[in-house]
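First, the structure itself, so that you have it in front of you.
Partial complex: the chains shown occupy the same locations as in the complete assembly.
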Amino acid sequence: MQLDVDISSKSYTSANGKRQQVIAGMTFTLRRGEVGVVVGPSGCGKSTMLRILAGLDSDYQGKVSQPAGARLAMVFQEPRLLPWRSVEDNVRLAAPDVAEDRLSAIFAVLELEGHRSHFPGELSLGLARRAALARAFAVEPDFLILDEPLASLDDALAARLREEIATLVASRPMITLLVTHSMDDAVRLGDRIFLLSSRPARLLHTVPIAVPRAQRSNELIAAIKADLARLDFSVS
Amino acid sequence: MLRLLSFALLLATWWIAAAVAGSVKLPPPSAVLAVAIAEAQSGALFLHLGATLARVTLAFTLSMAIGSALGYWMGRSRLANRLGDPWLILLLNLPALVVIVLAYIWAGLTEVAAIAAIAINKLPTAVVTLREGARALDPALDEMAKVFAFPRGRILRHVLLPQLAPYIAAAARSGLSLVWKIVLVAELLGRPNGIGFEIGVAFQLFDIPLLLAYSLSFAAVVLVIEAVIVQPFERRASRWRLRAA
Amino acid sequence: ETVKVAVQKTGTFAWELAVIRAHQLDKQADISIDAVELASPEAGKIALRAGNADIMVSDWLWVSRERALGAKLTFTPYSSALGAVMVPANSPIKTLSDLKGRKLAVAGGPLDKSWLLLQASLKRDGIDLKSQATISYGAPPLLAAKLADGEMDAGLNYWNFCAALEAKGFRRLTGVEDLLAPFGAKGRTAMIGYVFDEDWAGKHRDLVARFLSVTAKAKEILAASDAEWQTIAPLTGAPDDATLRVYRDRYREGIPRRPVAEEEADARILYGVLAAIGGRDLVGPSPELSPGTYYRADARD
């Protein structure tokens, strides 16, 4: 089970009729158990790429072979909850088979226990994003796509949730693809980091991190970040 | 309750208008009520109301179901819209009288003809409303449902219906009133019972209290259905909307 | 044997049917009359066309038109009662020519036969009523009400509405049947009659004959017995005895008593008058009464 991505080009025609290339070239492969992290400037085409990988957009040039039969879960960049269903129902609708104790555990980690019966309109943005995370976790996916899952959360909570994602990833052999603007998240979570150019997005560098996630010391992380910063500067 | 107050106000307005206009031009509520009670006691009111309600129910259900499905389809598929549009405009603008007369001529003065004609009259307005609703659907939620592999039924119930609910409510309310208006014509032209039949008779006799008694009996039924079933349900279903006050 | 008839619930045919049922005239003639009750005057045509009725009530003008257009319908007289011009009791309108410049309500629309006859008759006196009076067309009951509350100066309406007005004290300026003689008609001509399909009638001659005799008997009963009117009073919608009396009298006057041949001869004359003023819109492609419009009970094939 692996994800093969080979997008040679993706363009949008906007309402004013102009055509605009958004992805100019992107080839990589992710294997089971691996976490790929995508980093790139705002508006470069990251979410567009994720939509293609999730099978939501087939209007592109190239070929993407999604892991066959894999259960997909995605945390969109906006929460995308059903406004007319409670937080709990939103999660249960995506994961009807989730056991009550697992659900409780997820809600506890995300500090959502008190909000189970709330409608999404009654949540703060941070809470709504966590609800979207809860939904993705509850699905127990084989292929997990996360589009900036930790934005709009405070540092302490974000750190805890990052640990949670690491735990989840370790617990099951799944393919994970994460988009983030936080180098810290990237280095702490990723097995490989994909650095994208600005629009049209092109895969500039693939930075593998060989040290297993659990063994990455703060020093190592700082070192990798420094390396990345140098790389990053050299292209943008 | 405010609603009751407003209802009382309505009756009062009528009473005063009747007093000013004179009972020939507008009979007072009491006169209409007396006629209604007389008709009810003779059983005629219930007979006709029952017949009409049965037709309304059937035609309404039929046209809402088919109309909603067609409207949804036309709102989502450009091809369906292009193909269906001329038919839709034709059906929309065919006078009720014409549809009913043609239906009776083809299928005879039968219950089936009447109900089909009524349903055909109402169908296009449901299509038009639901088409707008389908066009306004949020693609972001579609994508969410697709990613999480929602089966069809779950999409319909939890993703589509809540978004279409205001359109369905509008189509249902105005549609029910349309069906009722057309049922009357159908009954006038070719049924031996029903409120429309009685209204026709009352009109020929120019018996205004009788006319009003039968006309209002349906409004009364709808009023009760709204208060007892529809509005409590709507309140529940729209709890998620957080409107100040 | 069953005959299906379309009956307007408020029409006179319904009264006759009640008499037939009450006296079991149908049983005696060994026919069963299956009445399709309808609420509007036009519904009978739908019922006939849709095959739900064998017999309905309409006028020979329409039958002739339909024949000319290809539908082989046929007609037999039912009533010679026609509309009338009614004015309020104290109205300054004394003759038809006084209608000039007045507000006249015309039931049934521009092609209504009574209205055309009225126009034709006034044309002879050099009056073009259509342009010289203010005409309001509309539904008969509504116009009757409008005349009753004074919005109109005069009203030409169907005989039953006129009867109700008469009972309210309105004056009968003239009955349309009174206008016929100057055109050359020999007597009261029944405009209204039973209408049925020629082929159907051909196959059911005996049934038609028995049906006609049954209804004729009912007419005789209503012509002779005042008590009978009390029993059918609720059907007429008459609010009081006075109205009922006028209904009764007008109904009795309207019972056709002339031989069919005479009726047909007069109809031919009137057809010419109507065709001249109503034009193709009214009569369709035929310039004269279509042959076969009148049903011949004795014709054998």
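Each chain carries a letter (A, B and C) given by its place in the written order, and its residues are counted from 1.
Criterion: a contact is a pair of C-beta atoms (placed from the backbone, for glycine too) under 8 Å apart; a residue touches a chain by one contact, two chains touch by 3 or more.
Everything numeric here is computed off the predicted structure, so don't read it as measured data.
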Task = Indicate the composition of the complete complex by giving a copy number for each shown chain label.
result = A x2, B x2, C x1
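Here, only the chains that are shown with their structure count from here on.
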Inquiry  = Edges wherever two chains touch, nodes for the chains themselves; is that graph a line, a ring, a star, complete, or other here?
reply    = line
Note = Separation of the C-alpha centres, chain A versus chain B, in whole Å, is 49
Request  = Mind checking the centre-to-centre distance between chain B and chain C? Centres are C-alpha means, answer in whole Å.
outcome  = 38
Key: Separation of mean Cα positions, chain C and chain A [Å, integer]   = 84
Query = In chain A, what residues contact two or more other chains?
reply = none
Message = Two or more other chains touching the same residue: where does that happen in chain C?
response = none
Partner chain B, residues of chain A touching it in the complex = 51, 54-56, 71-74, 76, 78, 80, 82-85, 89, 93-95, 119-122, 135, 139
Message = List the residues on chain B that touch chain A in their complex, please.
response = 140-141, 143-144, 146-150, 154, 158-159, 162, 237, 239-242
Ask   = Given the complex with chain C, which residues does chain B contribute to the contact?
value = 24-25, 101, 104-110, 113, 187-192, 196-201, 203-207
